[in-house]
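Below you will find the structure I want to go over with you.
Yeah, one chain of the complex is gone here, protein chain that is, but the others are all in their spots.
Chain nomenclature is as follows: A, B and C, assigned in order of appearance, with residue numbering initiated at 1 for each chain independently.
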Amino acid sequence: MTGKLFTESTAPEALAAEPAPRSTGWWGMVGFVTTEAALFAVLLGTFFYLRFQHGEPWPPREIERPQLTVPLIMTAVLLPSSLPVVWAERGIRRGQRWRLRLGLAATIVMGLTFLSLQVMEYQTKLREFTFTTDVFGSLFYAITGFHGLHVAVGLLILSWVLAASLRGSFSSHKHERVSLAAIYWHFVDLVWVAILFTVYLSQHL
Amino acid sequence: MTTTSAQAVPRAVAVARLEEQWREQRSLRSWFATVDHKRIGRRYLVTAGAFFGLAGIDALLLRTQLARAGGDVLSPDQYNQLFTMHGTAMIFLFATPMLFGFGNALVPLMLGARDMAFPRLNAFGYWVFLFAGLIMFSSQFLGVAPNGGWFAYVPLTDLPYSLGRNLDVYTLGLIFLGVSTTAGAINFIVTSIKLRAPGMSLNRAPLFVWAIVATSFMVLFALPALNAANALLFLDRRFGTHFFQPDAGGNTLLWQHLFWIFGHPDVYIIVLPALGIVSAILPAFCRRGVAAYPLVVLATITIAIISFGVWVHHMFATGLPSLSLSFFSAASVLITIPSGIQVFAWVATMLFGRIVVRVPLLFVVGFIVTFVMGGVTGVMFGITAFDMQITDSYFVVAHFHYVLFGGAVFPIIGGLYYWLPVLTGKMASEVLGRWAFGLVFGGFHLTFFPMHLSGLLGMPRRVYTYPTGLGWDPWNLLSTIGSYVLAVGLLLVVLSVVLAVARGPRAAVDPWGGDTLEWAATTPPRPYNFASIPQVFGLHPAWDRRTLSRLETDEVLPGHQALLTSELDARPQRLVSMPEASLRPLLAALALLVVVLGLLWAVYWLAIAGVVATIVVVVGWLWPPQLTRAEAEAA
Amino acid sequence: MAAVLVALCLAGCAGSAPSTLDTAGTGARRVEGLWWFMFWISVVAVLEVLLLLGWALWRRRRDTRVRAGDAMPFVGVLGVGLPFIVLVAVYGVGLRDLNALIRPPAGPELSIEVIGHRWWWEVRYPDTAGAITANEIRIPVNQTIRIRLTTADVQHSFWVPQLMPKTDLIAGRVNETWLHAERIGTFRGVCAEYCGLQHANMSLIVTVQPEEEFTAWLRDLAAPPARDLTEQQRRGQAVFEAAACGACHTVRGTTATGTIGPDLTTIGSRWSLGAGAAPNDKGHLGGWIVNPQSLKPGNQMPPQPVPASDLPDLLSYLETLR
Partner (left out) sequence: MTTIRSTARGRRLGPAFSWFGVVGGAVAWSVHLIAAWAVDELTCGAGRATVAGVPLVAVMWVAVIVPALVTAAALAVSALVWRRESAAARQRADRGYGRTGMLGLVGLGANALFLSIIVAGGAAVLVLPVCQP
C-alpha cells in the first residue's frame, strides 16, 4: 500500500498538477504579507537574540515579568475576529451584502476593542517602565506598538471596505478587495500569537 | 483562442484602434501620470545612471586623495562622507534600481505581456526611488551626508558618537527607498507568475526572468532585516531606546547580524539580475541558446537560497565561536558551485556556438574574465582563517569591485548596448562602443588589481590617508591613474548612448537576432507591446516560426486588456483590464516624502500630515469602481 | 599572469611593509601558507576559464558550426565536478588552519590588555603593578602572549598583519587573541575596523625583543626609575602641572592622574605622536600640544594655551619621560 502510494506520489503527474487559479491581486497581497511576516520574524528574532545575549536576570532588574491577564483577554478578542471576516467573505460570494456589512462591522468592533485594551495595557505598563528604561522596555513597546500599528492599518482597510460595501461596490462576482483585506486581517491576527508568545508567555517559561 | 468575440474586424483596423487606446498624449500631465512600463523602465535607467555618475565622481575624489601618501585634497570628514555615500549610493541608488530598470523595461516584453501586473504601483515605485535618491544626495551637498560607512556599524552610528543629522538621512532614506524596492519586487513576482504568454511554462521562461524573480523573492526576505535594523537605530538615536547600547542591555553585534542578513543577500540581489542579462545577451551572439538551461535555473534558485546562509562571513573577526562561523564558511564556499555552473554554461555556449563579436559580447567576455577573478578571491574569503587575516584590507575592496563592477556593471553596460534598440529605437556606434569597452576594461583592472597587492601588504580599508614608506605608494598611484582611465571609458559609454539617441541610425527590427520575445515586437515596441498575445512553444520564441507567424495572424486582443495565465504551465485563464495613467502614484509618493522629511527634521506634525495625506491618496487610488447596472442587478 | 607573479613577488619582497606575505608570527605564517595554496588553485582556475574563452573566440574563425544539445556533461564536469573536489579540499585545509589558529602553541604565557579608544590604543600589562603604555606593545620573542581586547567606545579591530590575523574589539564584549612572534623586530599594526573620523591614524607598533631586554623594559615601565631633572626640565614639569595636563593624562610618580588620554609616563620613547599621526620629535610635539587638531583633525585633545615662552621647558621635560 505504502509502496503504491510512493510510486504514485513520485509519478510525473504529481508535479504536473496546477494550483487553483489566483488573481494578480491575490499574489500581490500574499507577496506583501510574506515580506511583512519576514519583518515581524526579524523583530521577534531580535527579541530572542537580545534576550539570550543579555543573560540573567531577564527582564533586566527594574522591570517585573509582564502580567498575563490583559494580554490574554486581548488575544481572546483578536483571534476570533477573523471569523466574522470569513463569514462576510462567504456571504458576498453568494451575493448576500448584509452578511458582508455585518461581518465587517463585527470585526471592526473587535479590532477596536483590542486596540482599546492595548491602550489600557500601555497605561499600566508606562507607570512601571518606558521604552527608555532598558532594552526590555525598548523591545516591549517597539514590538507591541508596531503590531498595534498594523491592527490600526487593518482597521482602516476594513472600514474602507465597509464604506465601499455600503456604497454598493461589491457583488457576488466582484469582491476581490474584500478577499485581499481579509488576507491582511488574518495575517495581523496570526502575528499576534507569535508576539504574545515572545513578549509575554516566554518570560514565564 | 482566448479572445472571446468573433467580430470580423480587419486586423489593420483592430491594430489602429489599439493604437488609439494605448497612445499617451504628449502633455505635462501624461509625463507625470504615465504607467507605461517602458517609459518607467527608461526613467529608472536614466535616474540610476545619474546617481552612478554622482557616486562615481565621489570615487574619483577618493582616489585623488589617495593618489599619494599624506594627500590633502579632502578633509577626514569629507573623505568619510564621500566613501560612505559612494558605497551607499552605488549599492542602493545605482545597482538595484538600474537592474530594476532593465527588469521594468524588459520583463513584460520577454513574457509577451502588455505591462507589469500593477502598472500604477510601478510608477509609484519609481517616484519613491527618485525622491529617496534626491534626499540622500542633497545631504551630500549640504555637508550632512551619512558618514558611518555603508554598513553603518553601531555604536559609531548611535548616540553619543554620531550627533548630527547624517545618520538620520541614512536610516530614513533607506527605509523610504525600501518601499520602492519592495513594491518593485512584488510587481516582478506577480507579473512573472501571472502574465506569461500562453505556453511559457516554467521550463520555457527566459533566464533573465528567472533571475529577476529570484532576486525579487530575495528582496522580500532580505529587505525587512535592513528596514528593521534602520528603524531600531532611528528609535535609538531619536527616541532614546537601547537596542544597540550595551550599557542598557542592548547588543552591538545585533546590528551586524541584521545588517548582513540583508547585506549579503543584497550582493546577489545585485549580481543575479546582471547574470540574467549575460544569459540574455549570449544567445544572440552565439547563435544558440544558453547551454544547460535547467542547470542555470538550478543555479539561480540555489544562489538565491544559499545567499541567506552566508552572512556571518562578514563577521569572522568578531570573536564568535569558531564552530558557529564554520557553518557559514561551509555555505560561503559551496555557493561557488552554482556560480561555477553559470560560468561554465556561458563558456559552453560560446564554445559550441557561432560567435559574432559585437560590443555587447565584448562586455560579456570582459564580465566573465573579471567575475571569475572576483569569484576565486570570494572563495578565499569564505575560509575563516584567511578572512580573519585579510578582511577589512584593500584586498576586500579589490574583491568586491571585481564581483560588483565586474559582475554587475559590465553586464549592465553590455545590456545597455544590446537593448538600446528596444529602449530607444536607435543603434549605438560600434566603433565608439569598442573604444569604450577597451578603456573600461583596462581602466577597471588598472584600478582594482593593485588593490589586491596593497591589501596583502597590510593596507586597511576606509583610511583617508596613509603614511609613505610602507610599500603602498606605487599601488595606490596605479589605482588612481586607473580610476581616471575608467572614468574616461564610462564617459565614452554615456557619449555613445547620447549620440545614438540624438543622431544615431534608426534600428532595424530585431537588429541582433535575439531569441526572446522583446525581439518579436516592433523595434522600439508599441505602447501595447503586442497586438496579438504571443504563443510560446519553446525556449526561444523569437527564433520559433510558429510563434512569429501566429503573432501576425492571431486575433488582436482589443482594449486596455491583458491575459492572465496559470502559474506553472501558463495556460490561459482570463482577461483583465489594465489601469489607465494616473497622477495618484506621484501624489502618494509625494505624501510619503512629506512623512520622511517630517521625521528627518523632527517636525512631527508635518510627518502626521504626510501620513494623513498618504491615506487619503491611497484610499482614492484603490477605491473600487462603481458596479455597472448589470453587475448590480446580477448581485 | 606573469605580471601578476612579478607583482606578487614585489609584494612579498617589500621589506618595510606590514605584509601578510612576510610573516613573523605563528598565526600569520599559517595563513600565509593557506594563501599560497589558494593562490595557485586560483591561478589554475582563472587560466582554465581564460583558455576556454580564448579557444572559443579563436575557433570562430575556422569553425562556424553551431552545436545543438544542452552541453550538460560539459557543465557537469567542469562546472560542478571539478570545482566540488577543489572546494572541498580548500574547505578542509581552511578548517585545519582555523583549528590551528584557535589553539596557540603552549608555553610560558604573558597577558596583555589592549583597550581601543578613539583613536589610540591603551596597552596594559596586568601581571605587573600598573605597567601602562599607549600605541606600542613589547613582547618577548618565542613566547605565547594572550591579548585581551576591549573597547572604551566604538568598534575597533586589532591587526598586526605580520604576526596574527585580526580580532575585533566589540563594545560590550571581551575578545581574546594571541601573539607568538618567531623573530625579533618591530611590526606595524593598525585599527582595521572603521571607527570614525581618525580611523586612518590609529596605528601601533609591536616590538619583539629578547626575553631579558623585554623583562628590563617591563620592569622600568611598571615602576619608572626616579629621574634627575635639570632646572629647565623642572620648570617644564611646573608648566605641565599648571596647564592641567593631568586632568586627562597620567604621568606615574607625579600629580598627573587623568585617564581620558594616553598615559604619558613613557611619552619620550614612543615611536610616534597620535597613534601614527606624526613623528615623535620636539618640533611635532610642540605643534601637537599647541594645536593637536592640525596634526590629527578631530582627535579628542583640545588645543592647549601654553605660552610660547614656556613651550621649550615643557618639551624638554616631556623628553625625559622615557
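Following the convention adopted for this analysis, contacts are C-beta pairs under 8 Å (C-beta built on N, C-alpha and C of every residue); 3 or more make two chains touch, one makes a residue touch a chain.
Keep in mind the model is a prediction, meaning the values are calculated, not measured.
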Neighbouring displayed chains - absent chain, whole complex: A, B, C
Full-complex contact with the absent chain, from C:Asn175, C:Asn299 or C:Ser316: C:Asn175
Hidden partner chain, touching residue among B:Leu18, B:Leu74, B:Val333 or B:Leu446: B:Val333
Option touching the unshown chain, where B:Val15, B:Val144, B:Leu159 or B:Ile301 are the choices: B:Ile301
Chain A residues touching the omitted chain (full complex): 4-17, 49, 52-53, 55
Where the unshown chain meets chain B, residue by residue: 201-203, 293-295, 297-298, 301-302, 305-306, 308-309, 312, 319-324, 326-331, 333-334, 337-338, 538, 568-569
Contact set of chain C toward the excluded chain (per top definition): 84, 88, 91-92, 95-96, 98-99, 102-103, 175-176
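Rule of thumb we're sticking to: only the chains that are shown with their structure count from here on.
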Most centrally placed chain, judged by C-alpha centres: B
Length of the line joining the C-alpha centres of chain A and chain B, rounded to whole Å: 32
Whole-Å separation of chain centres (CA-atom averages), chain B against chain C: 38
For chain B, residues that touch 2 or more chains besides their own: 250-251, 253
For the chain C and chain B complex, residues of the former touching the latter: 4, 7-8, 10-11, 14, 16-21, 28, 30-31, 34-35, 38, 41-42, 45-46, 49-50, 52-53, 55-57, 59-60, 64-72, 74-76, 78-80, 83-84, 87, 90-91, 93-95, 97-102, 118, 149, 153-155, 157, 159, 161-162, 165-168, 170-173, 175-176, 188, 190-201, 276, 297-298
Contact set on chain A toward chain B in their complex: 16, 18-19, 21-24, 27-28, 31-32, 34-36, 38-39, 41-43, 46, 49-50, 53-54, 60, 95, 97, 131-132, 134-139, 142, 156, 160, 164, 167-174, 177
Touching residues (chain side chain B, partner chain C) in the complex: 75-77, 80, 148-149, 153-156, 161, 246-247, 250-253, 286-288, 291-295, 317-319, 322, 326, 329-330, 333-334, 336-337, 340-345, 347-355, 357, 365, 368-369, 372-373, 376-377, 379-380, 382-386, 388-393, 449-450, 453, 456-458, 460-467, 469-472
